[in-house]
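Only one protein chain is missing from this complex, and each of the others stays in its spot.
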Amino acid sequence: MSTALGKTGEVPVNGASPEKERWTPLIVAFCCNWCSYAGGDLAGTSRMDYPANVKVIRMPCSSRINPLFILRAFQRGADGVLVAGCHPGDCHYTSGNYYVRRNLSLFRRLLEFSGIEPERFQVSWISASEGDKFAGVMQSLTEEIKALGPNGKWRDSRWQSVE
Amino acid sequence: MTKYITSERLPELWARLADRGPLYLPVNEGTAVAFRAWEEGKEVNLEAVNSTVSPKEIFLPAWETYLKFERAGKKLALAPADANGLARPVTAFGLRPCDLRAIELLDLVFVEQDPPDELYTRRRKNTTIVALACSQPDPFCFCTAFGIEPTDAPGADVLAWKTGNRLFMEARTPRGEDWLEENSRLLQEAEGVEKPPPVESADFGLALEGLPENLKGRFEDPIWDQIYRSCLGCGICTYICPTCYCFDIQDYGHQEQGERFRCWDSCQFSHYTLTAGGNNPRPTRKERVRNRFLHKLQFYPERYEEFGCVGCGRCLRSCPVGIDMVSVIRALGGETVAR
Amino acid sequence: MPGSFLMPLVVTVKEIVTETPDTKTLRVVGEKGLPFEFQPGQCAMISLPPVGEAIFSITSSPTDREFMEFSIKEAGTVTRALHRITPGQQLGLRGPYGNSFPVESLRGKDLLFIGGGIGLAPLRSLINYCLEKRAEYGQIDIIYGARSPGDLIRKEEINRIWPSVPDTRVHLTVDAKFEGWEGHVGFVPSYLTELAFPPENRMAITCGPPVMIKFVLQALEELKFSPEQVITTLEMRMKCGVGKCGRCNIGSLYVCKDGPVFTRAQLDALPDEY
Amino acid sequence: MPRIGVFICWCGTNIAGTVEIEQVVNAARSFPGVVYAGDYRYLCSEVGQKLIKDTIKKENLERVVVGTCSPRMHEVTFRKAVAEAGLNPYLLEVANLREHCSWVHKDPAEATPKAIALVRAAVSKASLDEPLTALMLDVEKRALVIGGGIAGIQAALDIADSGYTVDLVEKEPSIGGRMAQLEKTFPTLDCAACILTPKMVEVAQHPNINLLTYSEVEAVSGFVGQFDVRIRSRARSIDPSKCTGCGICYEKCPAKVPSEFDMELGKRKVIYVPFPQAVPNIPVIDRENCLYFKRGRCRICEKECPAEAIDFEQQDEIIERRYGVILVATGFDSMDLTGYGEYGYGQHPDVLSALQFERLFNASGPTAGQVVRLSNGRPPQRVVFIQCVGSRDIARGQNYCSKICCMFTSKQAILLKEKLPETEAYIFYIDLRTAGKGYEEFQRRAAEEYGVIYLRGSVGKVFPEGERLLVRGVDSLSGRPLEIEADLVVLAAASVPRRDAPELARLMSINSDRYNFFDEAHPKLRPVETHTAGIFIAGACQAPKDIPEAVAQAGAAAAKAVTLLSKEKLQSEACVAKVDPARCSGCLHCEAVCPYGAIAATETEERVRGELLTRTVAEVNPALCQGCGCCTMTCRSGSVTLQGYTDEQMLAEVDALCLQR
Partner (left out) sequence: MAERRINNMEKIRTAVAQDLLSGRIDLLLGWEKGLYWWQSRPLFARNSEDLQRLTWDSFCVANLSGYLQEELKENKKIGILLKGCDSRALNRLVQDQMVDRERVVAYGLPCPGLLDPRLLKQEAGLELTALGIEEGEDRVTLTGTKGKSIAREELLLEKCRRCHHPDPVGCDQLLLPPVGSREDRSRFHQVTRLEEIPAEERFAYWSSQFERCLRCYACREACPCCSCRECFVEQEEPRWLGKAHENSENFIYHLTRAFHSAGRCVECGECQRVCPVELPLMELSSKIIKDINELYGEYQAGLDTEQDPPLLTYQPDDPAAFVE
């Protein structure tokens, strides 16, 4: 436990270690049902390959996102978070992703301002026909975050994962 | 036996004490001052009269985990959490006499009142307190109104005071003696009889005699309608206050595992008394402000025969809208005409 | 053990009885039968991590050795979670907390219980205790009401078991007319006034929603019950259960420690803030 | 915890080939709340579904989680299955173990833990599922068609023929629209009036069609099945029950104004029918220009009318009616060319828009069918047609191709040649777009049979030179500058949305594109639906199109409308947003972003210090909400949440996914 008086519950910090080679990042991807989740389905139907450490949460629209969902993921040990939606103009609900673009642009900059590496939180527009883009984004996201190492900054010192 | 150390050598003392176990002392944080575990680079401030936040968190941390749980299917397993920071002896250095008195008041709740609170008691027993006599009151100080002597701290293990370049120290308890002995390598014997220099009293002209009794029939006094108005409903007063001790209990974790902790809570928060059924005996800021002041001035005296305020002046300084103990006591009529 | 008074026992829910659409009774057992000893009127803190803890009055009588019962109305987070569990679920339990009904000073007296809704829960502990030791107490009258017939809890006891005990009467009422309800219709306080029990050698013990208690106390005063003859039990938000965490104070008293059972005389001396 | 059952599907080897099913089932058994976990080879099969249904009953399951293919594939199937077992269909969650797991991760050592994590997340979410019910909405068996052009007419007839009542609202005094203004139609050169007029008459006589001309929609509220519409039927100043359509009134009327129908080339009377074949054949008095209404004197028509049908006191009529569906077919305008000063439009009487030129051919048009120069009344020797005026003009106009201009220009050139065989016709074009049945052949005929000269190039300037017009341009094939003397210049003005289209879009909460053409719900798959359920579009209000396309679209929209009208009840979206009024502070930011106008302010009561106060909070209309959740993003306090995807559920999913690394 930690108070301002003394810190305990040290969190893993960035840096090289023998563990790091085997380490795979945990990535949570919030995908809209109509485009990006469907893009993920297409990646599957096309038997594309991307890292298994990406786990998708389905939402009706990218505008269902709440910055607190993203913060929660980081707090609970996610090393990267992705929000994916329809391309601007193609939103199934006409305008949701336009608002998301503003909202998450500001939020992403605020996160960066707080000291988190911007690569850890990304937003991408992936259409239902872009199975390749879906797989590509997951691949590159994993690689970028792998290069950064585990996210220790935001992790709640009490959170324990299971194998 | 009075000992002393010169100011230049204090860093050596800090290093030695910190080596022995956590050492909490007042350090600068911007223009605020807080009790922190000493480490190299912290700017110790022994001049500041009354740290911005009180040192109560040495004994009552802002939050502490006390149990861990695991669930599988319908099974539940509970285990006490490792008590943290209690493995090594703790030194609390530089607490002012009012803060010491506040800790004695907390003792009444957490140690004296049955059942004793193990978490608090263990921290208390594990800590050597070196009090620091005041040499000049802050504009907000009014400890003498509560009969506190700014140059003495009966509850401390060691009393320290500054005279010129020297920080004198005198043991008040056997533990204090041991502590001085342990650190004697760094300390020098005082030549003659040394005493803290006297300090002018600070009481804002408050007359508190009979106030608890006077307040008894005044729960519905219309003055409360005026006192609370500007209250923002924040928890500043309660969190910086050395005698406020309310806490909450909450769980952290997931369906499958996690822990339970207790943390500070404030009677100024609307959810503090809100029941699950939606009933709130103190629904507005008015009831909450009244409860806080009456707790210090009437309820605490009724239950423990002591005022629940020590006149440290923190609320006078930090309340952003000027609702403070002195103004409230004055509004309640507790002011002498003489001054 | 650090924080031992905050450390719950692990108990197992043996059985769950659905009382009303929003009230269930949990029957819990410890490792060896009853989790701990207690007195009628006392409370205990139940927890289901990671949802948290909440305090409940113990509904069963200490004379009942098989299990401890809690009648729980769904209201907040914890109760919602407790309503979702199934038998066999293990829970955290700590207690007992607070004072209890003055069973000694009630002895030999006629007892008038006045309950509303889920407020029967704490009374039931005492009722069953007294019925268990039937000879020690005088006439027992139980006035119990709820919004609707469906909201009356412990139907088996109020309808069948209690009325069959000698010198024991149950007076049921519901707030409004309902089809199939042939009993009394009206609010509890007015039914109390109607029934007009004489105060001589009688103690009144009441529990229910705050607004009901308010009017019951009034009605009892009109019936010339003295403040010492009226006992009520209060509900406040509580966390520690031992008078330390602060939130359940009324004036200088803590409901969790000095209560929850108070006489009217005690309450009159306290600020009106409950 | 509710009693949760978990079913893992092998999908043959599709899932089982990569994911260790047994491990997943065992892990699922240990999750809080799970009382049953099993697997089956093909869960979506009859037998698989029966397993689920039987287990729900046997184990008394309260929630079901299936680990199968994508929920986009079979969520509906499994929802139906659980519903058949007596559970609310929304108490089901799907973990996507195929598309998102076994098909994209080849190594079982990776795929299996991921499958476990996905199932864990689904279980966490399922434990917080609440039963949801879609609203069953009544359907008012009545359709509203807005716009009485060929698309609106066709749609109204189709719907009416299916047995439903249709109100057809037309802003002008007569239906007919743009097609009524045309002389002939390409590529068949049918007489427009000959094919249109019978349909107009059919509308007027159809027992299921209620024709509201000279009327406009003023307000629309409600939702699919129950649109409440306010229509203003403007006062004609004529009692239709008395008028015989004899026409004496407009013969005698002394006041004349430019005729809208003739594109302001000719004049009409102030009491008038727009054109001889008008339906209904009942005149209106244009009150803005009527001498009596302006100056208080005249009333000649009243004196002359043998039927005593003139009624100067007549008031606008407000019609408030409920409709199950609305079909919008408001058509297009010819672009206002005043911005094209270099072509001399509006400055020289011999520079005409194509629609104006069309009117010259018409026997009842401004020149009684004589194709003449308006400057001197003589037939032109040479006519230059300029295409893409406004269209495909990124700098000034509309970026799009107006689609019909290539064809109608060829048609007008042919009509010209037929009328005045000696007259030369030049057509400046950028590209010739003749996709359509018989279109290419038609254009070739113009060039080859009629000798119309097609010049690929653009015109920079048109200016008077003596009595004639000098057209200065560039032949883009040769790159040579060109100068052609012409007697008439015809500009193929872009087709643009009606000027009041944005207002109408706002009234009905339908979307428009950047040019204010109404947007279809999906450009490929839902071409006649809008984003607002129950509102359909047809014809040129959606994009420029020719008559056969407009008619086809109208038929399609009518079919969609009829499908809807034929339903006893409509099921609304079940996963809709919901406001907690106790939490809502009423800032209404959610209202501002809702794409469906499904959120509105309402009043709620609360007791403050014993006093009952009312305050404003937001409220979701579940019939309008489509469940996107955009509102939830704007709500800081989480007062509005999306059922089926509640904040608690989203957080639970995050927690569960993160629990396992």
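Going by the order they are written in, the chains are A, B, C and D; count residues from 1 in each one.
FYI, contacts are C-beta pairs under 8 Å (C-beta built on N, C-alpha and C of every residue); 3 or more make two chains touch, one makes a residue touch a chain.
Since this is a predicted model, take the numbers as computed values, not measurements.
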Going by the touch rule at the top, give the shown chains the omitted chain contacts. A, B, C, D
Out of B:Ile240, B:Cys267 or B:Val310, only one touches the absent chain, namely B:Ile240
Which of B:Asn126, B:Thr151, B:Thr173 or B:Ser327 sits in contact with the chain that's absent? B:Ser327
Touching the absent chain in the whole complex: find that residue among D:Ser174, D:Ser391 or D:Thr634. D:Thr634
Touching residues on subunit D - with respect to the absent chain: 514, 582-589, 592-593, 608-609, 613, 616, 634, 636-639, 646-648, 651
Can you list where subunit B touches the absent chain? 29-32, 34, 49, 52-53, 62-63, 136-140, 226, 229-230, 232-236, 238-240, 248, 250, 252, 261, 263-266, 269-271, 316, 318, 320-324, 326-327
Those residues of subunit A that touch the unshown chain are 1-4, 7, 9, 67-68, 71-72, 74-75, 87-89, 95, 98-99, 101-117, 122-125, 153-158
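We adopt the following convention: only the chains that are shown with their structure count from here on.
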Chain pair with more C-beta contacts, C-D versus B-C: B-C
Counting in whole Å, what is the centre-to-centre distance of subunit C and subunit D, each centre being its mean C-alpha position? 64
Using mean CA coordinates as chain centres, what's the subunit B-subunit D distance in Å? 70
Can you check how far apart subunit A and subunit B are, centre to centre, with Cα atoms defining each centre and the answer in Å? 43
Multi-partner residues of subunit C (each touching 2 or more other chains): 85-86, 89
Using the touch definition from the top, which residues of subunit D touch two or more other chains? 1, 127, 655, 659
So, in the complex, the side of subunit C touching subunit B is made of residues 1-8, 10, 47-54, 73, 75-79, 85-86, 88-92, 210, 235-237, 239-240, 242-252, 271-274
If you look only at subunit B, which of its residues touch subunit C in the complex? 66-67, 69, 71, 74-78, 80-81, 83, 109-110, 113-115, 117-119, 122, 219, 245-255, 258, 260, 262, 265, 267, 272-279, 281-282, 287, 291, 294-295, 298-300, 302-303
Complex contacts: residues of subunit C adjacent to subunit D: 84-86, 89
